[in-house]
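Next up is a structure, given as structure tokens.
In this view, the complex is presented without one of its protein chains, the others remaining in place.
As written, the chain order gives the labels A and B, with residue 1 at the start of each chain.
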Amino acid sequence: MDNDQQDLAKRIQALEDRLDIIQLIMSYPLALDSGSSEYARSAWSPTGIFDRGNENPAEHSGNYLGAYGVDKIIEETTGPAVRKAREHGMAHLMTAPHVVIDGDRAVATNHNQLVQWNGETFVSPRITSNRWELVRQNGRWKIERRILRLLTGSKESRELLGRELTP
Amino acid sequence: MDNDQQDLAKRIQALEDRLDIIQLIMSYPLALDSGSSEYARSAWSPTGIFDRGNENPAEHSGNYLGAYGVDKIIEETTGPAVRKAREHGMAHLMTAPHVVIDGDRAVATNHNQLVQWNGETFVSPRITSNRWELVRQNGRWKIERRILRLLTGSKESRELLGRELTP
Partner (left out) sequence: MDNDQQDLAKRIQALEDRLDIIQLIMSYPLALDSGSSEYARSAWSPTGIFDRGNENPAEHSGNYLGAYGVDKIIEETTGPAVRKAREHGMAHLMTAPHVVIDGDRAVATNHNQLVQWNGETFVSPRITSNRWELVRQNGRWKIERRILRLLTGSKESRELLGRELTP
């Protein structure tokens, strides 16, 4: 390749990275709501951490507060509480993320709206701010850390949304 | 073009396909909520099928359950029930789809949240899983089949979301 071609290739790679990350994030709620636990696992780096803080109303048991690793993440998504929620009608409606990439690392930020069927209509018990720290491993983007905070007014939950915004 | 340029051109085409499909899906609720029936028709392949199952609460008449073709799809979006809903305040809030492309065929998967104004606030009577099977026709992506299922807990509605997820 000549220099011009190399420049074009770099721009294409940057576009692929952005779109791959948007697609990874948008695929994750599909895995959660369908119970595709093998896929959900593949979205994470083996050393991935899900940091959900300690503020969630306990519709899931207290076993899943704080920060924990991939085995426990997958245990949760296949466990009785989430399975029951799924069978009663549940959806994770995520907004398309804002993405900032720096080489082999990236951050995606978005909102997540949990909705549940109550037998008559859909209600929205939890809306969260989400920060996804990503890492490129063997050419594929993986979740290294997901930080989630309930958007019920805490300073931490609000600041999470603005952390990657540079004027 | 030399080989390097052909490789770049293929990657660009793949990006264009992904973005074109995301844009096609995101345009569709705009057509539904504005009543742009000519545009809505142009989004479909002439042989397109809308398969919405038989489980929808009948705020629309029973004429529009099961699977039906493009003429009936457009008849529905311009018909009195949907027109009335539109004039009372209605929005189809769709998540950005996850897209899998295989040559001239593709599948996009997402959630759709129907919201309606009840005179005081917005309520959410229906949230669905959506599978859009697409086909490239004369260089443009068209909807060949849309499968929609209410996310009120049925196995079928959940599995629809996970069908294209390969770890």
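Here are a few things to note about the model shown:
Just so we're on the same page, contacts are C-beta pairs under 8 Å (C-beta built on N, C-alpha and C of every residue); 3 or more make two chains touch, one makes a residue touch a chain.
Worth saying up front: this structure is predicted, and the values here are computed from it rather than measured.
Check A:G119, A:G139 or A:G162 against the missing chain and you find that the one touching it is A:G162.
For subunit A, the residues in touch with the chain missing from this view are 4-5, 8, 11-12, 15, 18-19, 93, 95-99, 109-111, 113, 123-127, 129, 151-153, 158-163, 165-167. Within the complete assembly, residues 1, 5, 8-9, 12, 15-16, 19, 22-23, 26-27, 29-31, 33-36, 38-39, 41-42, 86-91, 93-96, 115, 117, 121-124 of subunit B touch the chain that is not shown.
Definition applied: only the chains that are shown with their structure count from here on.
One simple way to say how far apart two chains are is to compare their mean CA positions; for subunit A and subunit B this gives 23 Å.
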